[in-house]
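For reference, the structure is listed below as structure tokens.
Removed: one protein chain of the complex. Kept in place: all other protein chains.
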Amino acid sequence: MPLQAPLLEARSITVRFGGLVALRDASVDVRSGTITALIGPNGAGKSTLLDVLSGFRPPSYGEVRFRGHDLLKTSSYKMAGLGVARTFQNVEVFSRLTAAENVAVAVPGRDGESVSTLLTRPRRSRASRMHALDRARELLEAVGIAKYADELAGELSYGVQKMLVLARLMATEAELLMLDEPGAGLARTSLDDLAGHMRSLVTESGKTILFVDHNMQLVLDIADFVYVLHHGEVIAGGTPDEIRVNRRVADVYLSGETAPESETTEADIAAAGESATEPKGDSGGNDDVLDTPRRGGLRG
Amino acid sequence: MSDYLLSLVPFLAINVLLATSLNLLVGYSGLMSVSQGASMGVGAYGAAVLATREHLAIALCILLAAILAGVVGLVFMALVAQLATDDFILASFAFQMCVIAVFQQWTGVTGGELGLSGIPGPSLFGMVASSEAALALVAVVVCGVLTAFIIYLGKSRYALILRAMRESERGAAALGKNVMGIKLSVFAISAAFAGVAGGLYASVLGIITPENFDVTESILIVAFLLVGGIGNMWGVALGAAVLYLLPELIQHFGVVSAQYIGPVQQIIYGAVIAVFVIFRPIGLLPERPLLWSGSRPKASLVARVAAARGSGRS
Partner (left out) sequence: MLLLLLFVSGVMQGAPIALAGIGFAIIWYTTKEFHFLYGTLLATSGYLLYSLNQHGVNIWLAGLIVIVGTALLAAGLENWGYIPLKNPLSVLLFSFGLAIVLQNVLQIIYGPANLIMPANELESRTLTVIPGTQATAQAIQVLALGAAIVVSILLAAGFKFTRTGLAMRAVMRDEEVASYVGIRPRRLRLLAYAIGTAVGSLGGIFTMINVGTSPTSGFDTMLYAFMATFLGAGIMTRVPLWGMLIGILLSVEAWKLPASFATLIVFALMLFYVIVRERFGRLRFRRLEAAPVAAEGNP
């Protein structure tokens, strides 16, 4: 890949609340056309970092640039228009709107959104509304939940809601998509679907994805680049393979909580001590702390 | 008899306008407020003062007063937009009380507790509406046009965004919606339209006092929404009609001695409100989705929506 400026650059992000330091001097790069993941044990600061990058939390110190734009000077609602959109950990669907309406809201379109345009351009406003509905239908189809289009979002099952917010995200046509724990609470088959959608968003639609998750398998399988956070600091950054053999990361995962999906056995832990000293690139697999016994894997 | 019925029409039209304008704020945007009476009052007093002092054409006075009501509402909203729901209701209550207190205090301009009188009736280009029929016509045309516009607003993408904002402000912001700006605009519009209603009210009645616009009036307008169906434009219009006409007609056609007319009317108001809160909190007509994709038949969708909203309401 030709080395160009990263799509999103964050430098020295520090976040303090009162006496607590949630993030300390965190720096990340997100390159165009890649999937980048932020991982770390509970309390590491992943979601806080995502909140800073998406404009939902001003940092105490630091810099964030998107295509050269200073994001910290941008209000959170202007992000989508700029090309940065995000989902939330607790989903935040519009419960009393239908699934179709949820997605339609996200479709960009100036006409009909403000009272002035409704007055001056009634026909274009109506057209814009119809277009939004059509687009919503398309996107619901694309994520496989078209049959729920007229159901109230609040009544849908959790898995369907997660697909709904993905469709909503896609509707914004933003270039950089940030997902906050997209895999949380999903069963295996849904995780596979999710991974598939995320992959195709990058390869087919040219999007860039940044996501936070606990699910190791998801991360290792689809991420091109991984940052590991611990106690508010970025302790490692690299490809999944590099992260797998990183000793500091191994230590962190032994002392902190392990991801729900991983099954680290005694043998793995013992082996980790040895494999850390082996030359990089040796992805033998079985001895890695972060590896898990594959049972068909995410790609089947 | 027909004169009597005609005399009800202007007030019916005004109440419908009040209900639908509040619906944009409360029903669609979820910003529960008890200040619509105050906004109406600003419009009424604004028009009355301009008409009696500056002797401008009444239509112009009403227009200017409505703009004033909108601006006042805008300023208020700018101060309180970020408040959580409970605090917002309190703030709107405080705002309502302050505005009425100003009407009562500013004796030089507003006539204090005694109010203002001699407000010119509706007229356009020299033609004065003096008969009941003419007043009714004017009210229906003015309120009708404005209500139609509100209904049109209520079906637009703007309305969809209002509802989305109601459900999740964060979610809406993340999708590119300027939540603060939207709150400002919807409050200003709602207040301005209430201002028109107030100005028209002042003109039709000719006399206004601060009590006409106090917190009881505000809560009554909320009751229109409650009875008719919060979030449904036709519903709230129906609610306004029911709560206004029912007591009027019952006392007119019923066998009630003259001294009891006023209280009986009020008792019916109160009873209807209390009954609806207990038995039918979603109101007569449920909120309807704005967009259908056609995957399900409309009728069943409306029923399920009503059921869902009913269970979530009370």
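Letters A and B mark the chains in the order given here, with residues in each chain numbered from 1 onward.
To be clear about the criterion, a contact is a pair of C-beta atoms (placed from the backbone, for glycine too) under 8 Å apart; a residue touches a chain by one contact, two chains touch by 3 or more.
The structure presented is a predicted model; accordingly, all values stated were derived computationally and were not measured.
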item	value
Residue, one of A:9, A:111, A:181 or A:221, that touches the chain absent here	A:181
Candidate in contact with the missing chain, chosen from B:49, B:62 or B:91	B:91
Identified contact with the non-displayed chain, of B:186, B:223 or B:236	B:223
From B:14, B:42, B:58 or B:80, residue that would touch the chain that is not displayed	B:80
Contact set of chain B toward the excluded chain (per top definition)	32, 79-80, 82-84, 86-87, 89-91, 93-95, 97-98, 100-102, 104-105, 112-113, 219, 222-223, 226, 260, 262-264, 266-267, 269-275, 277-278, 281, 314
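As a convention for this text, only the chains that are shown with their structure count from here on.
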item	value
Residue ranges of chain B touching chain A (in the complex, touch as defined)	152-153, 156-158, 160-161, 163-164, 166-168, 170-179, 185, 189, 287, 289-296, 301, 304-305, 308-309, 312
Interface residues, chain A side, partner chain B - complex	54, 56, 75-81, 85-88, 92-98, 100-102, 104-106, 108-109, 112-115, 118, 125, 128-129, 132-133, 136-137, 140, 146-152, 154-155, 168, 171-172
